[in-house]
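Quick one: this structure, given as structure tokens, is what I'll be asking you about.
In this view, the complex is presented without one of its protein chains, the others remaining in place.
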């Protein structure tokens, strides 16, 4: 069975380590915050100028001066700090964030990513995504393995305008956990109940399949 | 009579305007703070991270965490702020300081200045002088017109390593107030009792002398 | 003599000198930390053909969206403009030009503009359409793009508190692009929630020193929330 959104977040959360500073993109990446393993501490960075993002506020604690990069009202945890956008991207571009999680339209076997623009549709802008992918030491892309028409999103070469070139090394899709190196996709884990054949079928780019592909453990 | 150090500072102080942010170099420039005209307000910037430098402290108010760019203990005025060296040079390099006053070994008719290094003697370093001269909109150099041997310090071309190229427009020397444009020195005022002949004699660079050269008024 | 008193009492005074064809830089992230009254005043003034540098373009009917409605903006330099249907219409019809810039690059271009740094290399956008026509260079085994600084005729800034000398303090994530905008305007106008006497702000904790600020006006703010999310 393909992973649910919550399971995707859960698998991504296994990439966390105690003491990590983490930037979570909009959508599924945001859900990762709900699956931080017990006893582990991570600090969430929001690129609009907050380190130490907390949960959504209660009705009484809503503060229009306190939002996240998705423009949602949030709270701040103990030990949080606020800073300017320039200082925020000093953290990001300077490689100080330990893990970045974001979605994508396409990733290719060179590690290039397309996530911000579909020509012909309206361009909304890249926001902070280009800075994040260009600079993060450790990026996990999480997305469905194929689009709604069943076409692979793990390609030989991205067809959409890039967000970043040769920067992605890890993908958690709804079918598999895949690493990228030597200009190839490497199948590391499969979603519970998903066959290697299905993953191979839905991966357009070159995929290295080891003899034994363990199922993800949650 | 050549101007005294205090008179030099007094003449430079005539370049101040109400509401000016001013950076004063070490030596005679520092004395300018004592001659701010009555009823006029200026804020002094110290490049080590202080806007709103005040007087030297009393014995009771000495604070080792509060020094100026000359490493002297100082105080801060009402409305002062502290910031990092990077932020301090954002002010300076960004052209936000209204007036910069500094000393020099030599200035030439192109507006180039040498103030930080005498080859053969020990090099102490340029500190913030190169940033100040490269960026200030409005710089006044104050110095003696000639060195102790009587040799001119207003030259056709600086002989010492430069602090900045083609950046100086105003000189207050002990003999004259001189402006630089069109690659020439222009005599604007003379020190009280100093003859135009003496100034001409002690100016190696090309000096334009108008028919009437008024004396400085204090 | 005015000395360092930056306080103005009317929006007329606050935006005196703003004319057609100028470039304005506006602080804010989404609708958070935007100079609401100054934007409203620009609408009333009716100045046109503005180039506007701001991370976002507001929403329909609020923030910079109201200047789009009046077609006062000819060019927008931003990182994300997705919340505004009018924006989309004007963009597609060619009434509006847009220069999309990665958010971190935009913040750095504004800081550079204020800091006298005319250009810098950044890894952001290398190999993407953003780098097209720009100089690239390898440093530390990684490719970078040369980006140039941004400055403006007027910077419009929203701060929490100002003292009369123009020293500013921002509040929480309403800081965002405001400190950089404050440094990069030929004339910087700041709209604040509260004006206090000089000396009341802790000199150790001033976010923007008054040297960058030309005019301060006390505004009143709706602070509209773009995406209200709560924990049940």
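So that you can tell them apart, the chains are marked A, B and C in the order they are listed, and the count of residues begins at 1 in each.
Just so we're on the same page, a residue touches a chain if its C-beta (ideal position, glycine included) is under 8 Å from a C-beta of that chain, and two chains touch if they have at least 3 such contacts.
This structure is a prediction, so every number in the text was calculated from the model and none was measured.
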Chains in view touching the one left out: A, B, C
Options A:14, A:90 or A:138, residue touching the unrepresented chain: A:90
Chain A, residues in touch with the chain not shown (by the definition above): 18-19, 21, 39-41, 43, 45, 51-52, 76, 78-83, 89-97, 135
Interface with the unshown chain - residue positions in chain B: 46-50, 55-59, 62-68, 70-74, 76, 82-86, 88-89, 92-93, 112, 117, 122-131, 134-135, 161-166
Residue ranges of chain C at the interface with the undisplayed chain: 108, 112, 115-123, 137, 139-140, 144, 148, 169-172, 202-205
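We adopt the following convention: only the chains that are shown with their structure count from here on.
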Innermost chain, taking as reference the mean of every protein Cα atom displayed: C
Centre-to-centre distance between chain B and chain A (centres being mean Cα positions), rounded to whole Å: 55
Whole-Å separation of chain centres (CA-atom averages), chain B against chain C: 35
Whole-Å gap separating chain A and chain C, where each centre is the average of the chain's CA atoms: 29
Touching two or more other chains - residues of chain B: none
For chain C, residues contacting two or more additional chains: 111
